[in-house]
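Note that this complex is displayed minus one protein chain, with the remaining chains in position.
Right after this comes chain A.
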Amino acid sequence: DGVVLGADTRATEDTVVADKNCSKIHYLADNMYCCGAGTAADTEMTTQMIASQLELHKLNTGRTPRVTTANRLLKQMLFRYQGHISAALVLGGVDVTGPHLYSIHPHGSTDKLPYVTMGSGSLAAMATFEDRFKPNMEKAEAMKLVRDAIAAGIFNDLGSGSNVDLCVITKDKVEYLRPFDEANIKGKREGNYGFKRGTTAILSTEVKKIPFDIVSTQVVTSRSDSAMDTA
C-alpha cells in the first residue's frame, strides 16, 4: 500500500564526478515523487515544469493530483520533444486510487509496473529486483530491497556512486530519507596541506566596504527613575 523510490547521488560529466551528493529524487506533489536519470538539467527542469502544472491542476480541480495525471503530463511533453529531452524517469506516488509506479522513457513511452529501474545502473538494480521481489512486501523489507538494488548499481556501475537516497510514499505520509545509507564515506586526510598566510604573491589589493542597509533605528534615552523636579 505504498511506493518506495530509491536513487544514488552521483552526477557525472563524462567520466569526471561533478557532484558527489546530488539529489535525484524530485518533488512533483505532496503525494508524488519522481526519480530522474539522464541529462541532469532535463530531469530537473521537466520535473519542475510538471510539478508546477500539477499544482495548477490541483487548484483548478480542488483534488490531490493522481499519479496517472503526472504520467500523462510527462509522457506528452517528452514525446513532443521526440527524445531530445533526455529524461528517463521513475514516477511513484499514492493517490485516491492507491499506490502507482511508472517508468517513463525519454521518447515518451511509459510502463506501469510493480518494480522498475532506469539509468546506467538499471541492469544491476533490475538483477536485484528480479531475484528478490515479491508482491505485497512489508515496508522494511521493501526499503531494504530498494537499498540493495541501488547499492548494486553504486558498486558495480561506474556511472552511479556515493550514497543511497530513499523516498517512501504511503497514503498518510512521505518519508524523504536523504541519505538513507552512506555507502561511501570520504577518507580522512592524514596530512596538513594548509598554507601560511602570505604565501601567495599579490599584485594589488582593493577593499570595498559594503554599506549595511538600515532596517530599523531605535533610540533609547537614559532617563533617571526619579520624576522631573518641578520645584
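FYI, contacts are C-beta pairs under 8 Å (C-beta built on N, C-alpha and C of every residue); 3 or more make two chains touch, one makes a residue touch a chain; residues count from 1.
Here is the rule we go by: contacts and distances are computed from a predicted model.
Chemist: When you check the chain that is not on display against UniProt, which of "ATP synthase F(1) complex subunit delta, mitochondrial", "NADH-ubiquinone oxidoreductase chain 4L", "Proteasome subunit beta" or "Transcription factor IIIB 50 kDa subunit" does it turn out to be?
Modeler: "Proteasome subunit beta"
Chemist: Write down which of A:A18, A:L56, A:L113 or A:L158 is the residue touching the left-out chain.
Modeler: A:A18
Chemist: Per the definition of touch given earlier, which of A:I185, A:L203 or A:V219 contacts the omitted chain?
Modeler: In the full complex, the listed residue that touches the missing chain is A:L203.
Chemist: Of A:M45, A:M77, A:M137 or A:L177, which residue touches the hidden chain?
Modeler: Only one listed residue reaches the unshown chain, and that is A:M45.
Chemist: List every residue of chain A that touches the chain not included in the displayed model.
Modeler: On the side of chain A, residues 11, 13, 16, 18-19, 22, 39-42, 44-45, 84-85, 193-213 touch the unshown chain.
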